[in-house]
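Every protein chain except one is present and positioned as in the full complex.
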Amino acid sequence: MTLPLQDPLLSAEGQGQPSSPRRGFLRTVLRERKAAVVGLAIIAFFVVLSIVAPYIAPHSVTEPSCAVYAPPSASHWLGCDDGGIDMLSLLMVGGRISMIVGFAATLVAMIIGGGVGILSGYFGGWTDISLMRVTDYLLVIPDLVLMIVIADLWGASLFHVIIVIGILEWTSTARIIRAQVMSVRERAYVKRARGMGSGNFRIVWRHILPQVGPLLIANTVLTIAIAIYLETALAFLGLEDPTAVTWGTILEHAFERTAISSGAWWAIVPAGFAIAAVIVGCFLFGQAVEDALNPRLKVAHLSLRPWRLRPLVGRGPDAL
Amino acid sequence: MRGADYVIKRGFFALVTVFVAITINFFLFRVLPGTAVTDLSRVPHASPQLKHALTVEFGLDKPKWEQYLIYLKNLLHGNMGISFAYQQPVSHLLIQDLKNTLPMVTVGTVAAIAVGVVTGVLSAWRRGSVPDHVSTNAAIFAYAFPTQWLGLMLLIIFAGTLPAGGMSNPFLFGAEPFWQHLADVGQHMILPAATLMLTAYGSYTLVVRSSMLETLGEDYVLTARAKGLPPRRVVRRHAFRNALLPVVTLVALDLGYIVGGALLIEVIFSWPGIGLAMYDAIGQRDYPMLQGGFLILTVAVIVLNFAADLLYFRLDPRIRE
Partner (left out) sequence: MSLLEVSGLHVWFEPPHAAEVHAVQGVSFALDPGERFGLVGESGCGKTTTILALMGLLPPNASVAGEVLINGQNILAGGEDSVQAYRWKDVAMVFQGAMNALNPVKKVGWQIAEPMAFHDIAQGAAARKRAGELLELVGIPAAAGERYPHEFSGGMRQRAAIAMALACEPKILLADEPTTALDVMVQAQILELLTGLSRNLGLALVLVTHDLPVVAQVCERAAVMYAGEIVEAGPTEMLYHAPRHPYTRLLFAATPDLYGQDAVISIPGTPPRLDSELPGCPFRARCDVPLERCAGEHPELRLVGPGHQAACHRNELVEAS
């Protein structure tokens, strides 16, 4: 699954290669693009929330504190679920686990993708061809379906979900790293370093990885969004530990335990907004960074508002 | 024929991917340790004769590599084993399910593409304006809300007015005229298809918009403008076709997302399709159905990808070289 424009090949097509970013690039992006700030703020908010959730959750998430499907009230702002547990607390704690799962799965994806990208880009030749073929196959095979199969065979647990997502979402990272490695590999200073006897690992670590920073950050953030989305899907299908509290299981429980026919919209609506908020935040930030790296150099030749005429002021052509 | 090698190359790739999927399937269900429980012959309440027949049919007592070849042969004949839960051939059940899934997914996807293209083009045309911002942000949000949540929301909103589940009214008997059945199914299809449209259109909007902006910056658009053609005509005759090319690629790549979304939607709306079948298979530990479902869905996506490659080939004369 790819977020729109996340595939670097699609977005780089016709827009030129990503430029090598300078220091302070991210600061520039934040300064110039509002979307990036908004996105980052949302992500930061949820990260902080995840950290402090256990301390600021108003009620317990294991012990009931109100009636079954109690509607929102002064003491329970978002009502309660079918077990009488406060929804707001569930959302906070669930958010924490969802974020952890998202980050962890992304970490797995980054490691695999990074490894594949480095091997592919650095060694080229058959290594590159075969690894890229593998990514091509994985891209075509529908990921959620394969994840379902693996998760079901392996067993329902958060750890399994993390791994399962990680092993199928690394392809975009691999492509990015591979492209960067390939472009840097040929540069003079790498050749010099190699000539001086630097081992391959050192070359990669010192010369190649720093170049790829901002693009990798954008890709990481976008992958986190996908991971969170997939977690909710897997949880919804019952492939996650049902006792775990995540946004995914909140929705799953609401569905399984007839929240709709009970009219308990509060068991459903807020969770969706929370998930959407994080994903939108990731998307805004990641997309803004990617756009800044691949600037659209061409101006549209057509648009609604055309060029304007200015009245000639003063005498003669040079009077203006 | 020019470009025949492109078609052959893509066809070969599709074939190999099918093999990869089959192999993954085989590996997961037969090779991994602990797969004794997924053994195809362990149909519950099966007679010893059935168990024996299955063992022979799939070579379950032979070494793994032989099993693989037998598996391939069986697949070629459409034999995917017997469902644990329904005691019937998996392929029969899944083909029927697939027949239910296809119309709903097709309607939803076509609607999503249509909405995405229209909003994307309009957004690009009015770049920077308020309608552009609204449309773009709406697309992002629609894409960000989990598919199952969108389905649940539609259920909440429309539960009274539109059918809340199933594919048809169980009380409509077979004697009813065909068009009435069609209308009934159609009515039941509205919410699931609408959910699929909502969850999928966002990415199309964004890509169409981006691609259109890119195309509007191309030199040949300036040429068309220089010819004195009015803007609408330039967009229609020159920009549109070129802008859509990357969209074809993206829709193809995104099919995995559509399939996943359809799965969730079928679960929510109890739509008797292949997605719901896989979901039930999970709950019922019906491993032959799970295997079969994975294979059919994957092959479907691969075939559609190949079809998209062919479409791209038809649209872009540069590929034909």
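The letters A and B name the chains in turn, as written, and every chain counts its residues from 1.
In the analysis below, contacts are C-beta pairs under 8 Å (C-beta built on N, C-alpha and C of every residue); 3 or more make two chains touch, one makes a residue touch a chain.
What you see is a predicted model; the values in this text were computed from it and never measured.
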Residue of B:I157, B:A183 or B:A226 in touch with the missing chain, whole complex considered: B:A226
Given B:K9, B:K73, B:H133 or B:R241, the one touching the chain that is not displayed: B:R241
Residue in contact with the excluded chain [from A:L216, A:I275 or A:A300]: A:A300
Touch residues of subunit A, complete complex, unshown partner: 32, 299-301, 303, 305-312, 316-318, 320
Chain not shown, touching residues in subunit B: 218-220, 222-230, 233, 237-238, 241-242, 315-318, 321
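As a convention for this text, only the chains that are shown with their structure count from here on.
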CA centroid of subunit A to CA centroid of subunit B, Å: 23
Residues of subunit B touching subunit A in the complex: 13, 16-17, 20-21, 24-25, 28-29, 32, 34-35, 38, 124-127, 129, 140-141, 143-150, 152-153, 155-156, 159, 202-204, 206-207, 210, 213-214, 216-218, 221-222, 225, 231, 234-235, 239, 246, 249-250, 253-257, 259-260, 263-264, 267-268, 278-279, 282-283, 290-291, 293-294, 297-298, 301-302, 305
Subunit A residues within the subunit B interface of the complex: 1-5, 7, 10-11, 13-15, 136-137, 139-146, 148-150, 152-153, 225, 229, 232-233, 236-239, 251, 254-255, 260, 265, 268-269, 271-272, 275-277, 279-280, 283-284, 296-304
